[in-house]
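I'd like to ask some things about the structure below.
The complex is shown incomplete by one protein chain, all other protein chains being positioned as in the whole.
And now, chain A:
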């Protein structure tokens, strides 16, 4: 025996030595080892420090239920993973692992002082103690507590790894590839069903991996399944959640165990829709509750068997068993067979099956029935235990280096419960088992409560002579919850297990109570003198084990987090130095700075160009809907506030769209191309919402109307030409359209060609200047733009962005829905009475315009604001008050919605929503901003060319 490695046995590859490091020290293990088995083989017993008391902790389990041995793995820059279970981490060359929650070192941990002060840290300690003063919580108490009590450090660098994800469909999904899962797969394998068999471990086999007598069967079965074309086997894959309609989320770990493949994705998220699910997740052994049960060297008896038979590691040289269940005896017999020295079997029961005692005799193992372990000596490693005869209370000390616990079994009903299957309590095993399914699912093997582990006594806390209030008998090892804490919660009046759980934090750690929930329930049940079934059961929630955010996010990060929509002209803007902004999902040019210009200078130059000569603007993102059919005009008449039926083909109209509650939801200019055909435009962000709303009314309220709606947003590139020279530029390029003012007035549409490209040419303006919006098939957008730029050079054509567009429209008092309105603004509030068809009997939102709240006085209304100091540009969103001398908190009567520097006017302008604002023209209002309260006079909303002389030319 070398260290604690057994001479023979186990499934590790003894020919392949692996070097790894833990807390900076180098160790050797074998291929096939976990970090836990390899360190145990090297005689390491101390793995970490506990959450609250900083108590030394070792390994308690051998699988994903491990609560104590949490470690961090560092795979290089940005690749730091905390809170991994050492029992799940496969070793490989170069593995770099660290213990957690200790300072300055694992062996000398300053925080261990908490353990001595334990009596001052009962359940609810934080809530009771750190109450006052209130302001101390955020700045002092919480940061200090978080530093002291905690798990591993959160990674700070951006994760450089990639993660894959996929959808899969199958007829049968089997979760868990232990004997029950494998048997199920073998039974169905011959059918034509598509079968998925998934298991969280690196090898198939589950419990069979720790039972050498089953290895030949396992090898045959595994080969048969691998050869079966209809069976997909996913190892290292954790089914973490069970969702509606047999939808299972699973994460497959691809490279953490073999960093040579680090070019591939690290993990893969599987979203599996299964016709039928078989859960074969097995069962988890329950610890026993007694003083010192968390000392390194105290572990589950089943875990000791796994370490011996699967990894060829002896967990100790002198091993005692504390049993309340037959299974522990079988484990110890297996250990003895594997060559592990067994000191004694202590069983809390008075009688056990005589076959067990005979076998113990045969193996020369000393047996103590009706005894308890009442204490554990040793700090970083068990050195001896105290055992007590529960009949005569005589106590004795027994030397040993390891103590196994066999407290019975808890079926793993986690996924079953995610699926909302009901549970039934079984007194004989002291556990909940699956009862009625809620999906097409069943359980097979130990997770259904069927096992051949023998029987046991259900015991909440081991009998002891000690003062119960002075012992530390752990229930939840990861959150440092003791039996005493749960009893305290009951004494303080908590009755439901849901409340007891939250007060004590039992079962709320990263292991979600895999080893603690049932013990906690039993202790609460005894303390309340009520049957377990009367105090409830806490909910099981995904994930079964912690999963990385990377796996859940998959590709959806960075540029791929959501799509960025670009126009056909976007590339030109990019090449010509545009600064972009996102509008809804569209990337839009905000301004085009020339060398040395800041945004302010660029926007001023762009605005001046439009007002003095010619600007060009990419308006392709405008939402567009083609409305076609004999009832198209009738439909629009019902949807919009304006009248549409009399609109002649070839003319445009500004449309205002309300929701049924009377508030503005969208606007846009629309054109009638023919009696039965309209070209609608919507706001950039509102396109999908408007189409959805129109479809809703058309399909469900007025299905009798013969109308078809088609989104054409992406079918047209739209180039706005705005400025006094717009017509001059267009005239030589357009065929089939008379551009003269009489033939083609403002708010008209004509169809023809431009540079040979078919176009729907709008004469419209969002700037107050002579303007055209040229719609061409999307693919021609950039070609036309470049031609216009070339031809327009003689007019100093200037591309402008959304920022200049905003300034220009604000100078004209044109609103932007969603900026100057917020979902509570009516057409009257916005000064758009003229857009409401008073004679129309009905349209969406009309009835609401007569609602008591809408006709009441004092509503917030859109007005203009001119600051007394023309150089002050108010902050958008700034609050407005009537009297700056009133006491704080002041009554706010509105806020600034739009605010810009207007180069055309040589001063600032603003729009604001002000209560009763339309009746305050000329009044002075006050806008408190950081540093100073500004004064402004209420004005009309049109600041520039109020008569519209520049439009009608």
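In the analysis below, a contact is a pair of C-beta atoms (placed from the backbone, for glycine too) under 8 Å apart; a residue touches a chain by one contact, two chains touch by 3 or more; residues count from 1.
We adopt the following convention: contacts and distances are computed from a predicted model.
The protein name that UniProt records for the chain not on display, among "Aldehyde dehydrogenase (Acceptor)", "Molybdenum ABC transporter ATP-binding protein", "NADH-quinone oxidoreductase subunit N" or "Sarcosine oxidase subunit delta", is "Sarcosine oxidase subunit delta".
Among the residues A:217, A:247, A:425 or A:654, only A:247 touches the chain that is left out of the figure.
The hidden chain makes contact, of the residues A:219, A:399, A:660 or A:738, with A:660. The chain omitted from view is touched by exactly one of A:133, A:493 or A:841, namely A:841. Listed here are the chain A residues that touch the chain not shown: 243-245, 247, 271, 273, 420, 438, 660-661, 692, 695-696, 699-701, 703, 841-842, 846-848, 851-852.
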